[in-house]
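Pasting a structure here, questions to come.
All protein chains but one are shown at their positions in the complex.
Here is subunit A:
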Amino acid sequence: MTLATSAAQETPERTERPTAVITGIGVAAPNGLGTEQWWQATLSGASGIGPVVDYDASRYPSRLVGRIAGFDAAEHIPGRLLPQTDRVTRLALVAGAEALSDADADPAELAGQDGYGEYGCGVVTSNATGGFEFTHREIRKLWTQGPQQVSVYESFAWFYAVNTGQLSIRHKLRGPSGVLVSEQAGGLDAIGQSRRTLRQGVKLSLTGGMDSSLDPWGLVSHLASGRLSRSDDPATAYLPFDTRAAGQVPGEGGAMLVLEEETAARARGARVYGEIAGYAATFSPRPGSGRPPGLERAARLALADSGLPVEAVDVVFADAAGLPVADDEEAAALRSLFGPYGVPVTAPKTLTGRLYGGGAPLDVAAALLALRDGVIPPTAGIDRPVPEHRLDLVRGAPRDAPLRTALVLARGHGGFNAAVVVRSARAA
């Protein structure tokens, strides 16, 4: 028996699993298009939330959105792709290209290299609302002008999987790919699935999530959830963990991340932001069942998956629903995990609104850059934290801190919970 096999017997799970590291980040957020622009806005507290300006929303009960201003798709996307893509797919293509460029990775080129092959690179993304604006336009044509006038591209431009498909085609990401649809938890589920594909032999997987559904029909659909804030003040409309919490602001955007098997990433000299050290997902029981919600369990399972103790967590990026009951539940989970005021908690999504499938990958991007820069980005607008929550909320200004490990939490409407543990890269 060799040394290698006896080592494997001592820690069978860890040795079978490739280490998954993030080597590239691309961001499309209401407060910044492009990673560094968004990160600076996030640290300085610059908000992307404002009134609807693309159409008259004065008769809507909720009129604030986190919209990416000044996004001109033609500046970024080949002309051939414009007629067949919704805004969400254009944003995904822009962020995906930024992430791959940031990772200095060209999948078409990698396919020709040892250990990769044609199916060595894949793409797994999250999306919760499909191609709303495109579909709005085409369905209106259907009703007013007849089926012959509907674009043939409606057949896929609406679809949750379309971002994954277009990214796959554009960057020759032909390995195991997919889409995860679990509302705001989906972004973490996509990263978890992406990491799973590395265990199947994939070397590089583009992951993350993107959503955009702020056109008139999209906003009406969000209204139907009953969870939107009715405030007209961008600074106080979305206030998770605050005594004034009264709903959410819908936003658009997200982040794309390049996930790589660590050995392959190091071999090609990639810069490593950090490791996706743990992931787990749970479902909450239906309301009224008397059983506890599943968020804490997801966090504990993700930590167990990472092999790290609870005490290792230096910062939590909270789901931060902005709804009193859901905030109470998350605060209770955090107290149970870490004790009262036991860990710094933040929610930079207060500057963007909730981005659905794109929200959690943006939080993972924030966690990676927080680890890189040794700084926790603040939660915006929270002046009156709920005293009973007993959370160490980072608010007002960024907080400098040596950071090694971050826990990112996400919940999706319908009972989805997911958690990811992000860990600083080991020295190369």
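Some points to look at:
As a convention for this text, a residue touches a chain if its C-beta (ideal position, glycine included) is under 8 Å from a C-beta of that chain, and two chains touch if they have at least 3 such contacts; residues count from 1.
Basically, contacts and distances are computed from a predicted model.
According to its UniProt record, the chain left out of view corresponds to "Acyl carrier protein" among "Simple sugar transport system ATP-binding protein", "2-oxopent-4-enoate hydratase", "Xanthine dehydrogenase family protein subunit M" or "Acyl carrier protein".
From the options A:P78, A:G226 or A:G269, the residue with contact to the unseen chain in the full assembly is A:P78. Considering A:V152, A:A235 or A:A304, the position touching the chain not shown turns out to be A:V152 (whole complex).
The chain not displayed touches subunit A at residues 78-84, 148-149, 151-153, 155.
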